[in-house]
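Apart from one protein chain that is not included, each protein chain of the complex appears where it belongs.
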Amino acid sequence: MIQAFGSLAISFFLFSHAAVADSRQSAYQLLSPTNQAMQNDMNLNPALFAIMDGEALWQEKSQANGKSCASCHGDVKQSMRGVFATFPKIIHQKLQNVEGQINACRTRHQHLTVFAYESKPMLALSTLIAFQSRGLPIQAASIGSVKNDYESGKNLYFQRIGQLNLSCAQCHDDRAGLKLGGSVIPQAHPTGYPIYRIEWQGMGSLQRRLRNCLSGVRAEPYAYGSKELVQIELYLMHRANGMIIESPGIRP
Amino acid sequence: MSSRRLFISSMTAICLSPWHRAQASTSDAQQVISKIIGNQSVKTGRIYFELPPLVENGNLVAVKCSVQSPMTANDYVKVIHMIAEGNPLPNVVSCYFTPLSGKAEFSTRIRLADSQRVWVLAQMSNGEFWRTSADTVVTLSACTEMI
Partner (left out) sequence: MSRSSRAVVTFPKDVKRGELFSIRAIVQHDMESGFRHTEQGVRVPRDIIREFVCTYNGRPVFRADLHPGIGSNPIFIFDAKADQSGVIECRWSGDNDYLTVLQQPITVL
């Protein structure tokens, strides 16, 4: 009896001092096997066409000054490899996510108007860029470089809001794995974005999903591209730092 | 459960005009099947039908159908029909084969509006009909969303 307890104690000691198992889990684990297969195989993944649209846009020359994304960035597979994994980050003193940076490039370097969030071309380009980070770990910007935005994002994550008076943390930290309605509450890591969400029957950004959550707790959703949403994105990427990117993901 | 469904569908038939009904009834699906079969008899079995018993979202459901057959010029599967009882329109897809198909099998992705029974009807080159069905629980509706 004491011998059994002893060996149990030793194995517990060894386990806890071995590489600590990462308790973080992507919502991929909650998908049915068919949907997982759909995500894994790019020939079956409905985001396939968004990527092809993105590839075409990458080559499209600006009508204003003849520049395309390719003019500066060359082959997307080379120049954008791992880039999505590092966003959001500070560029020209502003916290930018990928959508914001795409628009900054369009206006500053191509002299074109911005793409609206969730528009087909915006999703095509963001999916294309995210796809170049598939299989790579998230490398969130160092907290020192984004200190104020990180703190704001963290506060927003823990702040109770809306008529239901709920914070992100209450569902996604405290109750992840439990059920809300018929669905299991995921830990809410941004590893799959932009996703093909089956409910949307199309691609969508992380900000679209965040706005869904906000209206879900009956709060006024922050506007697309708002400082608050980018700060929440930043906090989420930090929270998921090191997790492998699956973009473009499939979600129900 | 089935008598409750019968009650609801008969109430629906009285209260709403066909264009506003969000969901076809079991009898709509049976009408479609009768139209396909005509006066012929239909045997149950022979068809392999893969439908997930629990669906996370009805907008995109992977299905697979397969019928064993030598697929020769004299003996092949002519067509496989899929009919969904709980969809606004019961007909989902009809797939036609020839001996050159080699195998009477297909996979596709369908929409399911609600938890329901889905029927698969196969017709052989000699005119014979076979059928099977599978039930599924759908946790989110597919066809009747708001934009």
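A and B are the chain letters, set down in written order, and residue numbers restart from 1 in every chain.
Here, contacts are C-beta pairs under 8 Å (C-beta built on N, C-alpha and C of every residue); 3 or more make two chains touch, one makes a residue touch a chain.
Predicted model only: the values in this text are computed from it and were never measured.
**Q** Which candidate, B:Val42, B:Val93 or B:Ala134, sits in contact with the chain we can't see?
**A** B:Val93
**Q** Which residue numbers on chain B touch the omitted chain?
**A** Missing-chain contacts on chain B: residues 22, 59-61, 82, 84, 87-89, 91-103, 105-112, 143-147.
**Q** Residue-wise, where is chain A in contact with the chain that is not depicted?
**A** 43-44, 46, 48-49, 52-53, 201-202
Criterion: only the chains that are shown with their structure count from here on.
**Q** In whole angstrom, how far does the Cα centroid of chain A sit from the Cα centroid of chain B?
**A** 37
**Q** Spell out the part of chain A that touches chain B in their complex, as residue ranges.
**A** Listed in rising order, the residues of chain A that touch chain B are 31-32, 34-35, 38, 46, 182-183, 198-199, 201, 252.
**Q** Can you check the complex and tell me which residues of chain B touch chain A?
**A** 52, 54, 56-57, 59-60, 62, 139-140, 145
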